[in-house]
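Up next, chain A:
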Amino acid sequence: MSRVLAVSRMQLINKWTFLGVPAVILGGSLLLSLVIFAIIPVEDKRTGGAAFAPLWYFFVLGIQSLTLTFPFSLGMSVSRKSYFLGTHLAFGGVALGLAVVFWAGSQLERLTGGWWLNGYFFRIPYVIDGPWWHSMVIPFVAAMFFFSVGFWAATVYRRWGVTGTLIGVISLAVLVVAAVVLVTVSGSWPAVGGFFVQAQAIGVAGIVALLAAALGTGSFITLRRTAV
Partner candidate 1 sequence: MIDDSGPIFLQIAALIENDIVSGALPEEGQVPSTNEFAQFYRINPATAAKGVNTLVDEGILYKRRGIGMFVAAGARDRLLGRRRDDFRAQFVQPLCMEADKLGISRGELLAMLTAALDGAGPEDALNTDVVSTRGRQHHE
Partner candidate 2 sequence: MSEDVVRVTDLTRRYKDVTALDTISLTFRKDRIYGLLGRNGAGKTTLMSVLTAQGFPSDGTVEVFGEDPYENEAVLRRLCFIRESQKYPDNFTPAQAFRAASLFFEGWDQEFALRLAEDFQLPQKRQIKKLSRGQLSAVGIIIGLASRAELTFFDEPYLGLDAVARHLFYDHLVRDYAEHPRTVVLSSHLIDEVANLLEHVVVIDRGRIIMNDDAEAVRGSAVTVSGPAGVVASFVSGREVLFEERLMNTASVSVRAQLSVAERREAAELGLTLGQVSLQQLVVHASLAHSGGGMAASQAAMSAFEAEFTEVSR
């Protein structure tokens, strides 16, 4: 366990990567949104969605965590298991931080009536407008998912190279396209829409969490057989 924690601490040695950049992206997009809300005053309630900007960085962070620190960690005599757990623990911490910011932000927006501008940065219709704990779980799951996708892609690349990654990505794309075609051909788009409406964001988050867990498991199994 101590070595898992040591890996987490190692990931945070350079504060900028895990903490600084996401904070700047989030803070920057919040500021920008507020400026826009202020410049263009409208009576209607406005929402941005820019709050999810850091997610793209988390995808990159997933890739970087593997490419930059996996070979280094093995050089530090860390087992692949400790590396995987420690890195995900560190990222889990960051995702939790994001969740807290979303919760606090959305509460603040409610109290101030959208920053006194009727503008909403954190509260996004459908995605984040449920009970208070939804505004924590959903960003957390989203962050973990993006991180897992990046981490998984980098693992596949590390293990099987360019060809493997291409095959992996293309297979995924084929699956998605096949699903779309299937839904279209069977004319079940209304049913799909209905499902999302009924499941609500929190239900979808549950599915995404399962996907993230599957990707994580895949990454772990692959990593265990990856040589440096």
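How were these candidates chosen? In short, all candidates are chains of the complex that A comes from, given by their letters.
Observations
Here is the rule we go by: contacts are C-beta pairs under 8 Å (C-beta built on N, C-alpha and C of every residue); 3 or more make two chains touch, one makes a residue touch a chain; residues count from 1.
Since the model is a prediction, treat every value here as computed from it, not as a measurement.
Here chain A appears alone, and the candidate among 1 or 2 that touches it in the complex is 2. Of all residues in chain A, only 3, 6, 9-10, 13-14, 16-17, 68-69, 71-72, 74-82, 224-225, 227-228 touch candidate 2 in the complex they form.
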